[in-house]
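Every protein chain except one is present and positioned as in the full complex.
Letters are used for the chains, namely A, B and C, taken in the order the chains are written, and counting of residues starts over at 1 for each.
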């Protein structure tokens, strides 16, 4: 069998990041061979230029065209969220393996249809995956491993925050990202989706109920036609109760001046703790409470050694990886799942569960914080 | 006029810390002279020993005795919380200046009576103060100064957590601190009181409403008569709305394995941000968003220079202070307030406001997180 | 004109890193187009496999073949050091632009011949460069910029160390890297070359004299034929006097247990200071002594913003780069130099100057530390 042909839909930030992953995956990982077949975008000139820059054989402007082609085996969807459902369902029904960027969809209804399509496809050996790429940060994969091995004992308390600051300037202009109609939500869909996925992933326990709060700090911004109301959240807070009995706090914001990409995760268990920050994604902090009291302390593990997840594929010990490597690792895992016929993780069901959490936060917030059962 | 005579009530942890402050305040600060007159405690033998160890002239077992003495000008109350109201009110009515350890009282009703007594006393030039000593951490005094000077612009988002781990061991025995009857509450009164005071202090804006959650992770512990129910919270969470429009998240726990005394405060404003951790109390992190973009970053200010609050009294530049120095600074400020006839800060009113926040968190938690207006 | 054809010589660690740079440079940087023509290695089977994995059109086993080909414009030499001189000189004389991995050569004599060849070639518009890739770490490029702009005032004191630990295990076996005959030197050529280049680069002032010490901690290791003497240094120390009056300390080691890739640089000037560590290569610490004393402190600049060197080519703000990005940036700069006909930096002369420093350290060490004038 020849290489697996790939089409990426979208060529802006995420399209660039996914293209990078496909261009490099075979240089690092011993996964099936891929061919960078097609980059799809609406503007013919721009997408052609991007295709050349990012290493694609050709470019197209209509995503439907790739569904008919025998040389395309994987469809990777990096379009805005409101297009996810239609494309993903069509691609799966056409027998293409599908990756969808997070969040899975803009509405619960769409997400449920996508899950149904994924289940139909899975029955035919067609795989699907939602792109929570931070599951492929080696340090977080190591965190998952340590928790699974019981190094933390019983997990009780989780603190997750995702803080950025690109809206802190009150004079920044109106954009489609700040309109509910186009963006669905604000920090919630963009940042809390990653945060909620990590809580589910790392704790391995469903979120049963939560209380939530949302806030818009700057309520009006200047649009093309003058002052315009911001209709999405700038920040959100929630307290999550997990089936395991653990409690997690979640906080996301685009107003945290000085925080550029600070996804911070702290997990406290009866036997140990972990701490992580995406701004130093090559490090994991681990506290082992089973050690002698005189030498206990949070240790900073440089997750750059051959003993760590994904690292053998990369460089010798001590050479740090960039943020983009998470997509390369993700592509490798997806390819391996296709080859072995195993359902990839995180699945569309995982994406749906995250959507439910986001929706529950909005519902709770609309009810003055009263708890919502999922 | 001779020195101001001081009596401290209580000789365990807080009694030791306050004794240390009175023993040292005149060696560092140019405040009125004090005389360490009396240490009061219930056990005659133990308090005598403690008095000798901590530098007191004599010891007594009945706090009422100090109220009649002309050589006692200051009564410093370090007893358990349920005794605060009776002693403080009697002492103020007897014309003694009073410091009360935090939290002000175990109930709102008591706190209100104390405030009334303090107001009566203030009219007669008798001063009172509640011992939120962390207002006297030089780094936090510097934080307050920077915020007041407008270096953060408009404060929007605050994150405060106070994490310890001394209950993380599920086999730790039952104590009076884990019974609601004796302790009032758990992490809430002990840790959230400091946290809430800092939010009020640093932001300079009242807390108007909040949603809250509390949790008890280990519900039964072994007491003297076998298994016993834990009737206080192990951890608590709240989202606070301030009059200014700022939103603060608050999280406290005694189950955060590896965190020993981690009072962490982050304040995000439109023009800058601050970050602080009590485990490194000689440092303040400051991000100045008005600098050139290429050189922006959180700077770690070593708050050990003569230009910093309180530091001139201590050592030359670069020599860090211990946790105990906060009580010495507090004593100095209290003495200066007495000398100048100025109302000290934080007042009993401040203590009452914090109690209201704690009570509201419990009320909200009992209502599944529904918002409570203060 | 079509793309510039590239041949890389060598396919192990550095060959992989350089291949990665050529495969990705056009996807990020607006530099001339390249074509990954040939990967050269001695083992036909291995190099063929590597060529396929790293994206090369073909593989060859004899480097001389690439010199005759019109479709090869750039020869990138990643072979062991003792082959550098012969290949580089031949390639330059054949009109190929040449990059040589550091250190430039194993001996001063070879380095001098290479400089002569580079000067001949430069006169014909043929460019050459030595691969001190850490000059292309964005944080170090920013450091250079801040120093050049005078933000540090007069640079007085420099501390540079490069610490690794892969030889700390005394039972690790003998390798060619521990034989003077094959490796030339130990930590000196491998690590001190980078360190010395950074001192020269950042300070912009020649090293005039130095005192040096070298040490071999584990003097015998087990080779294929039993115990064998280690004939290179495990660690080295030097104090460097610069023409500017600045003094730099240099320390390198492969025995610093726990340090994986710790190139640490501190630069102290009359008006400010900088600090950098390669293990956190996306950050630069900057202390500005011209600020108000109350808010001075080392700030951690996240060098991930569009205002920072090289960053515009990569990802949006806040997304960290990996170690491998330094080679991609280096390739881009080399391509731009070729296009514009500008001499690239660092030149072979720079490489020669670093060799002189390394040789002087060995000479001084052999004279019990007595100063050597360069």
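Worth pointing out:
Just so we're on the same page, contacts are C-beta pairs under 8 Å (C-beta built on N, C-alpha and C of every residue); 3 or more make two chains touch, one makes a residue touch a chain.
From a predicted model like this one, the values you see are computed outputs, not experimental measurements.
By the touch rule given at the top, the unshown chain touches A, B, C in the complete complex.
Contact with the omitted chain, checked across A:147, A:207 or A:301, is made by A:301.
Listed by residue number, the positions of chain A touching the unshown chain are 142, 146, 151, 284, 286-288, 292-302, 305, 307-308.
Within the complete assembly, residues 156-157, 159, 161, 165, 168-170, 211, 213, 215, 217, 235, 237, 239, 245, 247, 249, 251, 253, 255-259, 266, 268-273, 287, 289, 296-298, 364, 367-371 of chain C touch the chain that is not shown.
In the full complex, chain B touches the omitted chain through residues 13, 16-17, 19-20, 23-24, 26-27, 53-55, 164, 166, 260-261, 279-282, 302, 304-305, 315-325.
Following the convention adopted for this analysis, only the chains that are shown with their structure count from here on.
Rounded to a multiple of 5, the Cα-based rotation taking chain A onto chain B is 180 degrees. Comparing mean CA positions across the assembly, the chain most remote from chain A is B. Centroids of chain A and chain B (each the mean of its C-alpha atoms) stand 41 Å apart. Note: centroid distance chain A to chain C, computed from Cα atoms, is 36 Å.
Multi-chain contact residues of chain C (touching two or more other chains) are listed as 302, 305.
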